[in-house]
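Of the protein chains in this complex, one is absent; all others appear in place.
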Amino acid sequence: MKKLLSMLLAVAVVLTLCVVPAMAEEPVEINMFIPSPEYADAVNELIAAYKEVAPNVTINYETTQNDYPTLLKTRINAGMTPDIFGTTSGKEIADYAEYSYNFAGTPAAEAMDPAVSAMMTYGDGEIHGFALKGNYFGMLYNKAIFDEVGIEFPKTLDEFEAACEKISAAGYQPVTTGFAEWWVYKHVMQHFLDAATDDPAALVAAFQAGEAHFKDYPVLYDNFFRFIDLCVKYGDNKPLETDLAGEVSAFGTGKAAMVTGQGPWVEADVTSIDDALQIGFAGYPVTDDPAQSQIIAGSDQALRINKDSANLDAVLDFVNWWYTSEYGQNWFCDVAGVIPPISGAKVADMQIIKQGAELAAADGAGALSICYSSDSFNQAMGEAIQAYIGGSIDKDECCAQIEAKWVELDGAKG
Amino acid sequence: MQRPSMSPMNRKALRDTLLFTLPAVVMVLIAIYIPFVMSGYYSLTEWNGISRNPVFIGPANFRTIFSSGSPEFVNALLFTFRFSALFIVFSNVLALALAVALTRKFRLANFLRGMFFLPYIMSMTIVGFIWKFIFTQGFEKLYEITGWGVWNLSWLGDANLAFYSLVLVGVWQSLGFYIVLYIAGLQAIPSEVLEAASIDGANSRQRFFRVVLPLLGPSITTCVFMSLTNSLKVFDIILALTKGGPGGATYSATLDIYREAFQNNNYGLGSAKAIVFFVIVLVLTQVVLKVFERGEVKQ
Partner (left out) sequence: MQAQVERRKKAAHGAFLVIVVLLACLYIYPVFLMVDNSLKPFKEILTNVLALPSHLEWANYGYVIDKMEYFRLFWNNVVITVIGIAGIVVFSSMAAYILDRRDTRVTKALHTFIITPMLIPFQTIMITLLKFMNIIHLNGTAWGLGIQYWGFGIPMATFIYFNFMKSIPSEIDESAMIDSASTFQTYALIIFPLLKTVTATVVVLDVMWIWNDFLLPLLMVNSSPSSKTLVLAAYNFVGSLNTKWHYALAAMVLAILPSVIVFVFLQRYIVDGVVAGAIKG
């Protein structure tokens, strides 16, 4: 009996010894569920490249744009938090903090562009996200139309109105706005927020506390609404029906001279309509001071790592590889064609990105103030401005509605 | 004298009843009732849908809905009722008219029925995409060609027009279903009845309103009931076509619940709204069903 036992023990030991080395190569699965399906092809290439580096790691990549936050919440609540997921950066960093890994100090965090990691910060120096891309925000314009009309891109609101008049007279649609999309408004509004104050973060916080009012900020109360009015007047035939697709086709087919609310992400779609299109990129005309017409740089989307992931090490290895390996670093520029969210990487050969980099270097870039508010608020704000454009409420009602939503949705709860 | 216990016959009947309905009951329980009750619990909490710990707050969410008015929810309810009313009227009247036409005997009848049914077999969201394409791209071209003002109206971008566009698309998608139901009802009317009416000298209009329509009672009840439940729950087409816009003008009750729970991160309040809405739907459908059943001619 004893003999049998010891034999069994020996077998067990041998088995264990055989299994342990095999464990190292045990297949690992990483579930990655992130928004931005426009980069699906590029991400798939990245994953394929990582398969060569770590053949035992399988990355289940899933992406969707519509309803992404809903689906993410549903999965988190069902106890199926993806290993890598996405949120907006800034305000939303805190909402998901209890699920996300703080990777301050990792090689990936070290490699990250400080402007990007600033948007991912939570509490005291914790870094709760990384980015798929950096981003620029500003207005796009058709250089050929501006040359033909013989004007420069407007840097003040008066110049903007004059430019619209001239372009209109030359037979083009001065501007296409995409006012059917709620998120276009937040992209436009942030330029005015930056111009309204030296400290947009504090201003937004004051709005959220119910202490600030549009009327006290002429840049918001007068200039912003003047800009919206001008955009409606000189813009699309059916403003509230024109969405991103409508803007792209109006701009790509050379019908419209300027685009609001969009950025580098539309360049590929626009040039697929007309590959010879010369796209200009500039800040919004927000006041009478040309110096305040600035582009905005930063990263509005954050990718997060689930801190309770069963394969946390494997996930970290992947992210570190992505941010620090030669392939990973070049991927941003060569494969995805985006602004690298890491310091010192080369810049992609895209018209908008190149001009963005030049403008940011020459004139500086404004703060990414959309991130001070949640998307819940941004959507409600978009709807309020749509109602204003549609004529069902007036300017004061619109301002009151936005102020109320700011408090209701982003203010301290309870 | 009454027997104190059930007869063996009755007991067997009861056992059969339970056994035969057990799978259905269990599946409905699992898929719908249990999650619904769980939602009921969340309606008593304050929860953003993200954090791990919902805070129990009792009926406060319901108080929010009823006392502070919740204008968005009220607007969404009104929108839903208006939508349902138009949807029910149009889909039933048009479906009945087309069903009458398509029960005539002619060679193409079957094929045409198929054509009208086609949109129904496409998913709502795809229907939404198709119409978005038509409203945006198609109408623009039609305006270029014809110069008629109707094509140049902003059918999705104007608050009032968007409402009618949604009704149009909703009716378009599901009309075929109601046509088929009415055709079935029409074919079930014994031809002797119609012949008898003809012999009595009734013309075709009289025949339709005095004989056919009353006999169609059960079909009408079914179609109205189905169109009512479907239109009250309208969601997909709105999401695909207007997303509740422009300016929040086309939020239906379900879309408002969705917005509250998932966009505004008030899952507790959203669940409370869902329960209030469910009660409204329940009462409304029961009332409509009773009214129509009473109106039916007993066969």
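For clarity, chains are labelled A and B in written order, and residue numbers in each chain start from 1.
Here is the rule we go by: a contact is a pair of C-beta atoms (placed from the backbone, for glycine too) under 8 Å apart; a residue touches a chain by one contact, two chains touch by 3 or more.
Bear in mind that the values here come from a model prediction, so they are computed numbers and not experimental data.
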- Message: Could you tell me which displayed chains border the chain that was left out of the figure?
- Response: A, B
- Task: Could you tell which one of B:W172, B:Y251 or B:F292 touches the chain left off the display?
- Result: B:W172
- Message: Touch as defined at the start, partner being the missing chain; which of B:T64, B:S198 or B:T222 qualifies?
- Response: B:T222
- Residues of chain B in contact with the chain not shown: 13-14, 16-17, 20-21, 23-25, 27-36, 38-39, 42, 49, 98, 101-102, 104, 106, 108, 110, 112-126, 129-131, 133-134, 137-138, 140-142, 145, 172, 180-181, 183-185, 187-188, 218-219, 222, 226, 229, 233, 235-236, 253-254, 257-258, 261, 267, 271, 274-275, 277-278, 281-282, 285
- Spell out the interface residues on chain A facing the chain that's missing from view. 31, 33, 37-38, 40, 60-67, 70-71, 73-75, 77-80, 244-245, 248-249, 252-253, 266, 269, 272-273
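Everything below uses one rule, namely that only the chains that are shown with their structure count from here on.
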- Compute the distance, rounded to whole Å, between the mean C-alpha positions of chain A and chain B. 38
- Query: Of all residues in chain A, which touch chain B in the complex?
  - Reply: 67, 69-70, 73, 76-77, 95-96, 98, 180, 182, 237-243, 245-246, 374-376, 379-380, 383-390, 392-393, 409, 413-414
- Query: Given the complex with chain A, which residues does chain B contribute to the contact?
  - Reply: 46, 48-52, 135-136, 152, 154-159, 243-249, 258, 262-265
